[in-house]
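Omission of a single protein chain aside, the complex is shown with its protein chains in their original locations.
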Amino acid sequence: MTELIERAGAGPDAAGAPPVELSMQQAVNRALRTLLAEDPDVLVFGEDVGALGGVFRVTDGLQREFGDKRVFDTPLAESAIMGMAVGLAMNGWRPVPELQFDGFAYPAIDQIVNQVARMNYRTRGSAPMPITLRLPSFGGIQAPEHHGESLEALFAHTPGLKVVAPSDPAEAYTLLLQSVRSDDPVVFMEPKARYWDRRPVRLREPSDPIGTSRVVREGSHATLVAWGAMVHKCLQVAELAAEDGVDLEVLDLRWLKPVDTAGLAASVSRTGRAVVVHEAPLTAGLGAEVAALVTENCFRDLSGPVQRVTGFDVPYPAGPLEGQYLPTIDRILLAVQRTLEY
Amino acid sequence: MTELIERAGAGPDAAGAPPVELSMQQAVNRALRTLLAEDPDVLVFGEDVGALGGVFRVTDGLQREFGDKRVFDTPLAESAIMGMAVGLAMNGWRPVPELQFDGFAYPAIDQIVNQVARMNYRTRGSAPMPITLRLPSFGGIQAPEHHGESLEALFAHTPGLKVVAPSDPAEAYTLLLQSVRSDDPVVFMEPKARYWDRRPVRLREPSDPIGTSRVVREGSHATLVAWGAMVHKCLQVAELAAEDGVDLEVLDLRWLKPVDTAGLAASVSRTGRAVVVHEAPLTAGLGAEVAALVTENCFRDLSGPVQRVTGFDVPYPAGPLEGQYLPTIDRILLAVQRTLEY
Amino acid sequence: MRPVPPAHASAAPEHISVDHLRPDLTRALYQAMRTARDLDAEAVALQRQGVFPAYVSVRGQEAAQVASATALDPERDFVFPTYREMASALAYGVDMVGYMASHRALWHGGLYDVMASRFGAVNAVVGGPVPHAVGWAVGERLRGGDGVALSYFGDGASSEGDVHEAMNFAGVFGAPVVFFCQNNRWALSVPNERQVAGGSVAARAEGYGMPGAVVDGNDAGAVYEATAEAVARARSGGGPTLIEALTYRVEPHSTSDDPGRYREDTEAEHWRVHRDPVALLRAAVLAAGHADEADLAEADAEAAGRAEEIRDGVAGAPEPHGSELFTHVFRETTEELTRQHRTWQEEVEL
Partner (left out) sequence: MRPVPPAHASAAPEHISVDHLRPDLTRALYQAMRTARDLDAEAVALQRQGVFPAYVSVRGQEAAQVASATALDPERDFVFPTYREMASALAYGVDMVGYMASHRALWHGGLYDVMASRFGAVNAVVGGPVPHAVGWAVGERLRGGDGVALSYFGDGASSEGDVHEAMNFAGVFGAPVVFFCQNNRWALSVPNERQVAGGSVAARAEGYGMPGAVVDGNDAGAVYEATAEAVARARSGGGPTLIEALTYRVEPHSTSDDPGRYREDTEAEHWRVHRDPVALLRAAVLAAGHADEADLAEADAEAAGRAEEIRDGVAGAPEPHGSELFTHVFRETTEELTRQHRTWQEEVEL
């Protein structure tokens, strides 16, 4: 039902839709309902996504609404979940598997990298893989080991995958519609730390093409580049910096593969300075790619090297140290200061 | 026996050792013999490493010489091979597992990332992991699918791992001794394309610390940064460029984690220009990290952005297209030209 | 030792007997199970008070854990646990303040010394540590030792590829491993019927050429005997065994779980009331004359005291210092990490 209302009159810029107050976890749930209702080939499955509704309740009520043929639990085996998605796709379905937590994507990496990402290529387009892997991702919730990982660099480095990380509920809704409707495999990284933050949301149909970033705050002194939960942190930094008269632009990269080189270049060629922020460890993180792309495209405009504020090169720590591992507002502000003073 | 000769008088710079003509595959074999002979806790195992001597004959004769308790075949299961290495390390052994090909490291990624790389951290140093994973790596031999992959970015991004890729037989010998003797887990990436190239080799004890690069050719106009088989290609490029009066420095990064930031900075601050070359796809490859580090450390000295010449963002192709996928001499020369003209 | 189909709840007896066991053993089992029960309750309370961010209860599984761990020799054997092995750790002699520190999220693997305890770090990857047990056991044979590795895992874990690979390796290498599956009927929200094809984990053993045994996981004596038999076989070179201990997770999966969404409380209630392993053992110990009410009252008081002590220890333990982020990554640290440590000092520690 809801999805009919949501789609009603939903042109690319259906500003007419009334805003609703939703958390990201609810927005993703809404998107899944829309998708299950509009396309009988969409299947939602994974560990505990059925009766339980997922450990984050993202699939809450879906099995009741769409039945246990469309929304079902699997045994506890990540590699088989992704392998099953491949076979389902080869039988005409549009699989939307969930892996319960980022760190438990590792047991499925072989299927993701060696099979999902390559089947269209291997078969020269005969067997496309319209699979969207939903992966609760990133840290910030004081969870046990393996529940706070950032795998975007690995996915972005894998030819054949598209990768996206929404930063707020409205984005999550729209980007998930876009990901699932795409005929290519997409890794959809949901920032767990933002699951419960409620915002007034207009549920919109996708309009921006895959691979575009968005400026969430305009500014002129430097560009902060981030994705997932770090976008929110960068907005906080921008607020604080504004008090000191520093005017920061915040760019939500959102598509982590393909990366919006043009969007990055447009912003940084105006501001002349960039700081990229991510939760993953520094070395070989996606921040290096962002820095390289910015430098390649804006070399003459850059006042200093792109600053990277990231997790340290250490395994993701337990509760009390989490806040000291993740980029802090202070560390980002110091990086802004460094780039301004360069 | 050999290893006694090899070690005899082997001070850090045992230039006294007579050069022998060896391929890299033989040099690695020699290093394994040295290690098996010097340390009764060293174990060599994996798929087909015993009687067969490995698909590349790198472990040739080792089982005969050291017995099937020290050198043994396992069943065909990569995850269990690495998981077994963890348990062996916890029982005091120094495991040197082989995974047969780069692409078949993916089924073991969970054990490598979630277990091997973290056990020392998880146990606060109580259970160290002196494991060296030998991984025949990279492309260039017209092999079947999954036999030409470059996983260094993934490993370098994983906290708790050290990563090295030798570029010639002498280096392979020394770096393997150093890796296996280290009490930390090391991924030792052997460039398959260089296995059969014979060189006069002085077998040396390690002297350079872990994490240092080496300049294999000095030059003043620009620095080419590479590892594995691409070092050889960069040397060819430098020869050709020299004919046109362009004087290129070639830096063999060799340690891909930790990366030798000081060595990179020293070279590029002199030359003012850098081109990084690797086989892996462009996006989020280790070239981005090299470019970011160079830019962070040499911003004022750089005449232009670091150029990246890499594999394309496509799955590694079959035979006839391999040469068009991998960085070619022409592509590297064009990048050199771009950076000189910037 | 032939596998039998799992007999859950209804079919299982409401009494157990320990007449055939040594009195000192049954008293020790009772003491440890009782302590684990009290410590479990303390932990749930600590979670409610916000001291623990979350907790995974072992309630109802005390017999399976304590009796299996008691059948081992902590001087020469080695245990590879999951994240739900509190009662095993306690029975095996692990420093419990260090163990519970993992639930307080002070350090993921816990703060006990894994190698000195011969009890692996708390491991959150379902199935992940099972091959470690096989590696350890292969290594033990290689060096001529007679130690045995015991690997705990759940019914859910039995679906993971790693568990299969580990069992096959153990069979091929004849490794001294006891694969100890606590089938508590649920893997989070998924029951056995939709998890374990064929319905029996133990039945898999035959396919690897190893003995498989199903045991009543709430009967401490039965668990002890089955484990002791498997340990003796492994120790004497007879290779691996797979034990499936049938039990029940009476509590939610963790304190964050809401089991009302996926199961009837009557099922849990039945196990709580009629098949409580501590109560079953208590009655059996009395029936066998291994102790009287006064002895057990004393044991109960001691257990409560010990549990409180551990609770106070873990609640009061200091938080790790931020610099520990950098201390344990490598044995031989790197310049890169030293630089990052400095950044941390300058920008985070402030």
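When the chains are written out, they are named A, B and C in that same order, and each has its own residue count from 1.
We take it that a contact is a pair of C-beta atoms (placed from the backbone, for glycine too) under 8 Å apart; a residue touches a chain by one contact, two chains touch by 3 or more.
Keep in mind that what you see is a predicted model, and the values were worked out from it rather than measured.
Peer 1: For the unseen chain, which displayed partners does it touch in the full complex?
Peer 2: A, B, C
Peer 1: Using the touch definition up top, pick the residue from C:Leu111, C:Ala170 or C:Leu325 that touches the left-out chain.
Peer 2: Considering all chains, including the one not shown, the answer is C:Ala170.
Peer 1: Of B:Leu43, B:Val58 or B:Ala77, which one is in contact with the hidden chain?
Peer 2: Hidden-chain contact among the options goes to B:Ala77.
Peer 1: Check the options C:Arg118, C:Arg204 or C:His253 and report the residue that touches the missing chain.
Peer 2: Looking across C:Arg118, C:Arg204 or C:His253, the contact with the absent chain belongs to C:Arg204.
Peer 1: Which of these touches the unseen chain: B:Arg30, B:Arg122 or B:His146?
Peer 2: B:His146
Peer 1: For subunit C, which residues lie in contact with the unshown chain of the complex?
Peer 2: Subunit C touches the missing chain through residues 158-165, 167-172, 194-200, 203-210.
Peer 1: Counting contacts across the full complex, list the positions on subunit B that touch the omitted chain.
Peer 2: With respect to the unshown chain, the touching residues of subunit B are 47-48, 50-53, 55, 73, 75-77, 79-80, 103-104, 107, 142-147, 282-283, 312-315, 317-321, 324-325, 328, 330-331, 334.
Peer 1: Touching the absent chain: which residues on subunit A qualify?
Peer 2: The list for subunit A reads 43, 69, 74-75, 77, 79-80, 82-93, 95, 110-111, 114-115, 119-128, 130, 159-160, 162, 182-184, 210-211, 258-259, 261-262.
By our rule, only the chains that are shown with their structure count from here on.
Peer 1: Sort the other chains by how far their Cα centres are from that of subunit A and give me the top one.
Peer 2: Comparing chain centres, C lies farthest from subunit A.
Peer 1: Hey, how far is the Cα centre of subunit B from the one of subunit C, in Å?
Peer 2: 40
Peer 1: So how far apart, in whole Å, are subunit A and subunit B when each is placed at the average of its C-alpha atoms?
Peer 2: 32
Peer 1: Can you list every residue of subunit B that touches 2 or more other chains, as numbers and ranges?
Peer 2: 79, 110, 114, 121-122, 159-160, 258-259
Peer 1: Multi-chain contacts in subunit C: which residues touch at least two other chains?
Peer 2: 107-109, 125, 161-162, 324, 329, 336-337
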